[in-house]
Every structure is written in structure tokens, then in C-alpha cells.
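Attaching a single structure in C-alpha cells format; questions to follow.
All protein chains of the complex are present and in place, except for one that has been dropped.
And then subunit A:
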Amino acid sequence: MKVSQGAPGAKILAFGHYQPSKVVTNDDLSKTMETSDEWIRSRVGIQERRIAEAESEIDLAVQAGGKALAASGLPASDVDLVIVATCTMETQIPNAAGRVATRLGIDAPGALDVNTACSGFCYALAVANDAIRAGSATNVLVIGTERFSPWIDWTDRSTAVIFADGAGAAVVGPSDTPGIGPVVWGSAGDKADAIMVKDRHSFLQQEGQTVFRWATTALHPVARQACERAGVDPAELAAFVPHQANVRIIEAIARRIGADNAVVAKDIVLAGNTSAASIPMALSRMIERGEVPSGGLALLLGFGAGLTYAGQVVEIP
């Protein structure tokens, strides 16, 4: 049997992001539940979030994916694999990737969804990197998209103040030099109950303290390991882009990894927690604002329900 020959490396060519237009402020939430702007800012660090009204998670993905594709300069016909990371699909059949590809004019690509919740983008990016290097794909569109609003009990302040809707995307292509480092991924299935939707008629529920303890103690070694495996000193990082779960988690991890020269993403302040969309959306917006240099190195670190985690170093396009 023959085996495929891939590219020597893969890199991110461009990012894109999309937020729905409806803004929900902390004051809006305090009208319907026992909370306040001060309470939300001090516990999770969010000022406002966006909610999709008429748009589906597919619509959000198409918007973000279309922007990333346009920014990459590649014609849609050059993409031969589409990976959508999401955990908030309204129904599981059919998957998102095939429909998103068709809407973007990408003809008959490989199309798969990845559900590792908030770590989804990093898992999907690792699969894209491996597919290009193994010769299974040439150019990959990776999208994180979430529409949490239908999965939230809007009277439950432990979740309603946190989760939001949005999408972020990256186009990944072949490269002579590696632009995506080795992934460090793993899971803690013994803590599966900590973040869950119990059945198809239930809302998302989260054990905040359990997740907070895990995130602030178990993940900084993963971040350091991702740097080690890429051969990158954390002090060399231009950006640290962790999943946007909670500002206090972001700061706790950032303190412990020695990324002293990195801009730390805090997109959560104006976006809320958008799960698999949060990392590409945060980095896309940092690039758009000129906060991070093209060619600099960014450490991505996803973590969430499962519990699952994944991290890798990438070159900023």
C-alpha cells in the first residue's frame, strides 16, 4: 500500500471572526436575575456579551469562515478540509462542517465537527496541522462557532452571566517551516459532571468552584509543556491566548507560565465565554487592533467541558 506525502509544516494563513449584533450588558442581566455589574465584573471579568437572535451557529460560522477565507487570499476551491469545533449544535445530524462548506462555496471538502467544548479550536487546529503534514489535506478551514443562548437558563446566574455567542476561524495551509507547534492535549473524564447538559431538554450547568480549581491548578503545566514541545521559551511569546473562560482563570494561568513579554488575551471582557470560538475570536481581534506582531509566537490554550484541554504554540499570521 502507498502512503500519502504531506507538507514539511503547516501554518495559519489568516484569521476571521464574527459576533452577532445584539449586545447584552451586565445591567440588562441584573434586571432579570439576582446579580449586578460589580458582581459579574469581579467574579468573571465580563462587561458585556453578544447574543444571536435570528442567526444559527451555522450562520455565525459562515460569517467568520468567510472573513478568514477572504483574508487568506485563497479561493474557496483551494480548501479541501473543513473542521468545525462546536458543542452547541441545535441538532447533531447533519454536522455543521458540510453545510458551512457549501454556504462558503467550498466544493466537496472533507467535513468534520469536533466536540471538545471550550478546547475545541485547539483540537481542531491540531487535526488540521496533522492532516496537512500527513498529506490528507492541503488547505484547511478551521472554525470555532457557538450559540450558547438556547442552552442557557436565563434565570441561572451561575451560567447566564458567563456564556455567549460568536465564531472565530482560521485558514491553515502548507509551509516549508513549521508555523504550528506540537499539540499537548488530554482530558479528565472523572470530572465530566463539572460542566454538562444532562439531557436534550436541559440547560447547561456548571460547578464553578470545581472548574475554577481545576483550571487554576492543572493547566499551567500544560501550557509550559506546549512551549517545551515547540522548543519555545515562554519569554519569547508575543501573545498568550487562553480560552476566555474567566478573567481570574486567565490571570492565574498567565502568572504561572513565565510569558513575561506576552500580550495576554482578555477578549472575554466584551465577548463573554464563547467556548470553541473564544480563542480564534480573541486572536483575530488582537491582530485586527495591531496588538500582536505578524510572525510573532502565540501560545493557545483551550480547556473546558469533558473535561478536556489542548494547547500549542503558533506563528501569528
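We take it that contacts are C-beta pairs under 8 Å (C-beta built on N, C-alpha and C of every residue); 3 or more make two chains touch, one makes a residue touch a chain; residues count from 1.
We adopt the following convention: contacts and distances are computed from a predicted model.
UniProt records the chain missing from this view under the protein name "Acyl carrier protein", selected from "4Fe-4S dicluster domain-containing protein", "Acyl carrier protein", "D-methionine transport system permease protein" or "3-isopropylmalate dehydratase small subunit". In the complete assembly, the contact with the undisplayed chain comes from A:F212, out of A:Y18, A:F121, A:W185 or A:F212. Within the whole complex, the absent chain has one touching residue among A:M33, A:L112, A:A252 or A:V269, and that is A:A252. The missing chain lies against subunit A, touching residues 42-43, 207-210, 212-213, 216-217, 246, 248, 252.
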